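As you look at this complex, bear in mind that one protein chain is not there, while each of the others sits in place.
When the chains are written out, they are named A, B and C in that same order, and each has its own residue count from 1.
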Amino acid sequence: MTTKVKIAIIGSTGYGGVELIRLLASHPLAEITSVISSSSAGTPITEGYPHLTAIREELLDDVVPADIKAKADVVFLATPAGVAGKLVPQLLEVGLKIIDLSGDFRLKSPGLYEQWYKKPAAEPVYLEQAVFGLSEIYGEKVADQGFISNPGCYPTATLLGLAPAVKAGWIDPATIIIDAKSGVSGAGRGASLGTHYSELNENFKAYKLNQHQHIPEIEMVLSDLASEPVVVTFSTHLVPMTRGIMSTMYAKINGERSLEEFVELYRSFYEGRSFVRVRPGGQLPATKEVWGSNYCDIGFAVDKRTGRITIVSVIDNLVKGAAGQAIQNLNLMMGWDETLGLQFVPAYP
Amino acid sequence: MTTKVKIAIIGSTGYGGVELIRLLASHPLAEITSVISSSSAGTPITEGYPHLTAIREELLDDVVPADIKAKADVVFLATPAGVAGKLVPQLLEVGLKIIDLSGDFRLKSPGLYEQWYKKPAAEPVYLEQAVFGLSEIYGEKVADQGFISNPGCYPTATLLGLAPAVKAGWIDPATIIIDAKSGVSGAGRGASLGTHYSELNENFKAYKLNQHQHIPEIEMVLSDLASEPVVVTFSTHLVPMTRGIMSTMYAKINGERSLEEFVELYRSFYEGRSFVRVRPGGQLPATKEVWGSNYCDIGFAVDKRTGRITIVSVIDNLVKGAAGQAIQNLNLMMGWDETLGLQFVPAYP
Amino acid sequence: MTTKVKIAIIGSTGYGGVELIRLLASHPLAEITSVISSSSAGTPITEGYPHLTAIREELLDDVVPADIKAKADVVFLATPAGVAGKLVPQLLEVGLKIIDLSGDFRLKSPGLYEQWYKKPAAEPVYLEQAVFGLSEIYGEKVADQGFISNPGCYPTATLLGLAPAVKAGWIDPATIIIDAKSGVSGAGRGASLGTHYSELNENFKAYKLNQHQHIPEIEMVLSDLASEPVVVTFSTHLVPMTRGIMSTMYAKINGERSLEEFVELYRSFYEGRSFVRVRPGGQLPATKEVWGSNYCDIGFAVDKRTGRITIVSVIDNLVKGAAGQAIQNLNLMMGWDETLGLQFVPAYP
Partner (left out) sequence: MTTKVKIAIIGSTGYGGVELIRLLASHPLAEITSVISSSSAGTPITEGYPHLTAIREELLDDVVPADIKAKADVVFLATPAGVAGKLVPQLLEVGLKIIDLSGDFRLKSPGLYEQWYKKPAAEPVYLEQAVFGLSEIYGEKVADQGFISNPGCYPTATLLGLAPAVKAGWIDPATIIIDAKSGVSGAGRGASLGTHYSELNENFKAYKLNQHQHIPEIEMVLSDLASEPVVVTFSTHLVPMTRGIMSTMYAKINGERSLEEFVELYRSFYEGRSFVRVRPGGQLPATKEVWGSNYCDIGFAVDKRTGRITIVSVIDNLVKGAAGQAIQNLNLMMGWDETLGLQFVPAYP
């Protein structure tokens, strides 16, 4: 009989946390042994989430590193910005493996973090230690590591959509423009006028143009892939739906490249990585076609009139953009097949 | 040249208040001279409502009765429960005419108010003074009055749907069951988990079964129409949409009555009242068919197998269920045609 | 190594069929070996459903009983009314086990079928043979059977909500009123004005009052449980959402019964049946709390003022109301645990 890896989740009452609970429920080699919430410790998780009735009836634990270590092998942090930065040193100290879903350890530069997040950065020694877990690009670095920083939702959709073309030098990085759109769950469960139903229903909004904290994360990876500093124009919009991100990306093509060549380039780049589905022949993916699943689907339009390519990339922000990719990182970290427990068919319609 | 009646709105930053602003903008004989908000006084109303840019650019006034009287003839109160109860005496004192959109003066019995609203009632002398402005039923009582209590949204849809049949004795009041559904704007603009987009989108919820504070208001009018005490079963549900109420109502038919007879009875009852549209031949109204307008549309199904009638009544909760009916009451109070400034075609689709 | 039971799906391009594909993808003891569509035979299923890219890439088969038998052990029919009635005899003939998701074999009386469905009924000999698979009520009858008729979506939510009280005689069957609401996917994938986005978004509609073809199915089971003929008032409404059914049900309580007694009665009735979750203490379930899962959640309000109980029952119409319950019937038919491959956590939010 298999002994399952024991999992604790800090931030279990947020949308990232509760999605980890949904996905891990069917993982063959991992089991949740502690659901943790500093704000709701001592109350049943079903109080805030009645959909978990008869599934998880236990009380929420408090954040006590030694207690977590007593119950778990790996801890997922699904906490707001600024929390993991403080908690991680204590969790490493007691010997836990860590997968952090927040933005606290994605940027290696404390200055960049403080500039974009408007908060104090984590200590450099820990920033260095964290491995950036964009699975399809840096997956091999994750194996056997004990501390993974899980990418942001917008960067995941965007970088998977740009990486092959930038890496191959087929597009001009200086011309990249990213027009991203997200469902509302990306804003978390906190109640505010900005997440109020009557304000968002039948409404489409732009926000944080060129100011989103995911920009330096995108530029960090693109610069790495292009081997030169890349600066992008990045816009974010709120779509009246719960889940889903689409990143529509524009760039000048270097030389002449056909749609078919791009499809071929991407298929070759992502060969063996089952969660990226490159669409053929100008077929464009819609967000619903990945809803509830760990897929990132990518399609293209090549415009001869302007010499530009348009790349469309979609994910479920709570799965491939958060909990799903975190489990993919767990799988890679453990040396398992990266698809373990993640082969959900998208829920359609 | 006509001198317009001057209007002040207390609670201008709520959905009821801002809908009054929208509707009154095209009223031929009334004009808004003061938009008031105790919480946001001194700031421009466009700060919270950028859709009013270039339409109303003034600063919000504070609630000072003498100042209101200096600027206005009539004051609309679109405030949360408990506020009007305290303000009205001061506003009457300075000589203002009042139309109160809240529930504070609808029930004549302080005990009933306190039982259902869980708040201290207004003083009986003022409760007595307020005229209950369900226009199509008590409209003639409103003429020349100075203090109108505007009905609730659920009671408006429900009572207009039941009144003719109850008054005529065609249905048995003891068997009335009301299954009501509302869009989310009925919950107001306050941010809470209960109004969070991601919690309500793609979700249908029941709430406050048999406990809604609109129940005694409905029973008060039905008892009056039936000339006997009426007690109802009343359920409320939240629909993932912004505006609209449907009340689906069930009752035993006294004797045998056909669908056509009910249509005839209702048409006769509402003759000359242009905001009630009785649908013929089993045609059932949908909420979108009254969206943005002051109409209440009513349809029927008569079931010979069970001897029951099902009555379907729809309104826009912010118009006929709040601001529109309040303006209709203004028109009646002033002796004008009740449709003045209210002949909006529903926005479809 | 386990040999999996081989499954064919007729009607794979409808919403019921494609949900079977989603759910069966993770079933440990069954595998789909043929996806069938008479209208799209010969084309890849991904053409109409790109979300299945890289998951199911095969071409759709045509409806040829001998070919189906060559590929499969069990066939699911997810076809429009009138189709299964003709196909089933041929499928039984070649020795296939059958689970029919349509309404063709639910009613034992051909006359009743023709009255409500306005179509010719299947032959009586086959109507007799079909076992009505409302799992929690008739589950034991399903074991070892070869031909199951899967219940309708509205009847499933409604009957699970009423059965314990009717069976126990705690409510008066003559007073039952059912106000049901459904997401749009219940209407299928056919394009019409009635399923057009702009017509349904921000809209709440009533339809087919007392005329829905699910009424005789509900009355058939209630009459069986009550051991007397039961006739109900049944209303259906369309909610602007994709998935989910809520049935709000009203009845007179026989004698005096508390909320707690009803909770106890229902828990006892459904003991050991893990897909029914009876909510405690007046907690009311919302449709989103079962989204994507096979649960049916039930809550109550008991009103002393009127002597009535209000019962709220929710399901995902495509899962417990169709594909999920069909798989539950497969499990029972095969003698497996009824939860096999169905333990999905609801997708929330």
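Rule of thumb we're sticking to: a contact is a pair of C-beta atoms (placed from the backbone, for glycine too) under 8 Å apart; a residue touches a chain by one contact, two chains touch by 3 or more.
Owing to the predicted nature of the structure, the values given are computational and were not obtained by experimental measurement.
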item: Among A:Leu20, A:Met241, A:Val263 or A:Leu318, the residue in touch with the chain that has been omitted; value: A:Met241
item: Among A:Glu19, A:Asp61, A:Glu136 or A:Glu199, residue touching the chain not depicted; value: A:Glu199
item: Omitted-chain contact residue, chosen from B:Asp179, B:Glu202 or B:Glu217; value: B:Glu202
item: Residues belonging to subunit C that touch the chain removed from view; value: 15, 183-185, 187, 189, 191-193, 195-202, 240-242
item: Interface residues of subunit A (partner: the chain not displayed); value: 177, 179, 181, 183, 198-199, 201-207, 209-210, 231-233, 235, 237, 239-244, 246, 248, 250, 284, 286-288, 291, 299, 301, 303, 305-306, 308, 310, 312, 314, 349
item: Positions on subunit B contacted by the hidden chain, ascending; value: 15, 18, 21-22, 25-26, 49-55, 185, 189, 201-202, 242-243, 274, 277, 279, 283, 285-286, 288-292, 297, 343-349
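Throughout what follows, only the chains that are shown with their structure count from here on.
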item: Chains most often in contact, by C-beta pairs; value: B-C
item: Most widely separated chain from subunit C, with each centre as the mean of CA atoms; value: B
item: Where subunit B and subunit C are represented by their mean Cα positions, the distance between them in whole Å; value: 39
item: Subunit A-subunit B separation of Cα centroids, rounded to whole Å; value: 46
item: Between subunit C and subunit A, distance of the C-alpha-averaged centres to the nearest whole Å; value: 36
item: Contacts with two or more other chains, residues of subunit B listed in rising order; value: 183, 198-199, 201-202, 240-242
